[in-house]
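All protein chains but one are shown in place.
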Amino acid sequence: MKVRYAKETFAEWQRQFEAAPKRSDGVSATTVSGAEIEPLYTSASPADGPEELPGEFPYTRGIHAAGYRGRLWTMRQFAGFATAAETNRRYNYLLENGQTGLSVAFDMPTLMGQDSDAPTSRGEIGHCGVAIDSLDDMETLFRGIPLAQVSTSMTINSPAAVLLCMYLAVAEKQGASMKQLNGTLQNDILKEFIAQKEFIFPPEPSMRLVVDSIEYCAKEVPRWNTVSISGYHIREAGSTAAQELAFTLADGFAYVDACLERGLKIDDFAPRLAYFFDAHIDFFEEIAKFRAARRIWARHLRDRYGAQDERSLKLRFHTQTAGVSLTAQQPELNVARTAIEALSAVLGGTQSLHTNAMDEVLGLPTDKSARIALRTQQMLAFESGVANTVDPLGGSYFVEALTDRMEAEAEAYFERIDAYGGVIPAIEAGFMQKEIADAAFRHQQELETRQRLIVGVNEFTAGNEEDEIEILRIPPRLEQEQVERVREVRRRRDQARAAKAVTELRKAAASPSENLMPYILDAVRAYCTEGEIMGAMVDVFGLYTEKAVI
Amino acid sequence: MSEVAAAGAQVEEPARPVRIVLAKVGLDGHDRGVKVVARALRDAGFEIIYTGLRQTPQMVVEAALQEDAQVIGLSLHSGAHMTLFPAVVEELRRRRAEDIVVFGGGIVPEDDIVELKKQGVAEIFTPGAPLQSIIDWLRNRFPAR
Partner (left out) sequence: MPERNLLAEFKAGNIRGLARAISLVEQRDPSVRHLLEGLANGARRPRVLGFTGAPGTGKSTLVDALVSNLRESELRVAVLAVDPNSPYSGGAILGDRIRMQRHALDPGVYIRSMGARGHLGGLSVATREAVRLLGAFGFDEVILETVGVGQSELEVAAIADTTLVVLTPGLGDGVQMIKAGIMEIADVFVVNKADLPGAQKTMQEIRSMLSMGPKLSWRAPIVGASAIKGEGVDEVLAAVERHRAHLEASGEAAERAEARLKDEAADLVAEWARAQARRLLDQDEAVAGRLRRDRIPYAAAEEILTRAGGRLVPEAART
């Protein structure tokens, strides 16, 4: 029940507030994205209306009626480095320590669709994730891990279809049915053009591949989350919270539109679209962002796309704490930052969570820092008590008001994107890229002028000299070993079969009505390398160069 | 020449601006940092030639030579700095253009910074470095004539 303040009481508060001394440190009281914050929120602030309940449309308060009382979030630490064998060891370590899902980080050559022995792979192999060149590496990566029983998330975009096929082929060899497989493919090419810039093909054929994988999975791998529509990278590129929310959901709608255009039925694919957001340091703004996302998605899916299945309306999301908020100065402080950010994700109702390791700003996490990151989630889940009630912040004047504002700001952006003719024309015009670059520059200037403080960076720097932190390094010999491995795979395989698979794929790519998934799967089974498979498609689709938006 | 005359001469012959080629080397596409730096350096009066993503050391050096740049700024977040930064310095040497100053930015551990400086990289700025520190460093290396 809402308590309403009498007018005189509020006026009295206002008098007292204005009479009270104010801080003179010059530090801004706006959110990290620059939104003005009222000194007080009351029951008059959020829109009046019937009370919302968790598990009910529009799901502002969560997609499950029981929240975390029903089921905790999945603790899913993103991991991958060096070779498949090394990463396989880390996965077993994390599973033994109570992690409940796997999440694969690939290295840059893999993300860019090229093999380890390509000239431009030099110095990049195994640094940002695990190097996967062919089915052979994928088999090693999941050795001893029954794919029918775990859920696996794969962070890959331009070559997503290829890596998914490798995963399916490993499962096939393990004797698992595709129908049993659980997992998530990032497969979100639009945010690559907007923010992360790991694109290969132009937007049009890129979208075709995404829709191909959605269409294929809807039939063959029904429990697989086909796209993880990602705001994370948009935010990390410097966007505000509202931009992250707006651009990500706009991308989501663009995928829906593309699938409908292909002739798919909304309720056949929408339940398998998932989201992935950033949890930044501005605690309440982040919570509001998560809540607004659910509300916007539900409303658009129901009212604009006519979805009937409730599962289509429920926005499920994974969260990662903000990599950009970590500081190289006094890196141990990052443990505290990550805890605050993780808490916002939990209070925002996330379905799964990755907590960053404190040393990720310096290099790859060590076993110890990776364990501390996982333990942070376990503390939230089991010590803090925040999982004890559903949506503990629902009805908070402040949070509800921020949620409403997030929603309104996102809707305003949707209109601006529509004015360009949709997401792809807006990308080509550099609209989102410019908005993000502006926000990033503004933020940096606020730090320079100390309107915003970051502990250890532009204030409270005593102790910065003491930084001594162990860093995981990739031995150079691993790079050479990986190069030799892919060459060995190319030597060993059935050459005629491999060549035929690539030719078939190239032919299919040139025919826009073909779904490419079965062709890619065949090529993968024939031990064609990732570079060969992507190369065949580059032959047909061409490469994309972006226009610089600074 | 009197001070007045010197000022007059400046009007007619603008001092050579410092031209800087800013490039993303390596495969990663994280261009937030390089874009923020580009804007800040522009506002500080430098002439920036931005070459975009995924530049090889050969491409970066060729651009610097063609553009008559005095400085090359490299941005990289993929961890390949120990391979690619020295490769740019080496390529400059090969092209007999060692006078072009190379600096870098990105996630580079302290030990690597020491090693890179030994190999001829003039300076490395890590995440969190104030923009002003980059501007000051450049102005110090290239005092206005």
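So that you can tell them apart, the chains are marked A and B in the order they are listed, and the count of residues begins at 1 in each.
Going forward, contacts are C-beta pairs under 8 Å (C-beta built on N, C-alpha and C of every residue); 3 or more make two chains touch, one makes a residue touch a chain.
All of these numbers come straight from a predicted model, not from anything done at the bench.
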Selected from A:53, A:339, A:478 or A:550 as touching the chain missing from the view: A:550
Among B:68, B:111 or B:136, residue touching the chain not depicted: B:68
Residue ranges of subunit A at the interface with the undisplayed chain: 202, 429, 545-548, 550
Chain not shown, touching residues in subunit B: 2, 4-5, 7-9, 11-17, 19, 38-39, 41-52, 58-59, 62-63, 65-68, 97, 99
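Note that in this section only the chains that are shown with their structure count from here on.
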Between subunit A and subunit B, centroid-to-centroid distance (C-alpha), Å: 32
Subunit A - residues contacting subunit B, complex: 108-109, 111-112, 120-124, 127-128, 192, 196-199, 236-238, 324, 327-329, 361-364, 436-437, 440-441, 444-445, 447-448, 454, 457-458, 467, 471, 474, 545-546, 548, 550
In the complex, subunit B residues that touch subunit A: 26-32, 35-36, 38-40, 50, 52-54, 56, 78-80, 82-84, 107, 109-110, 126-128, 130-132
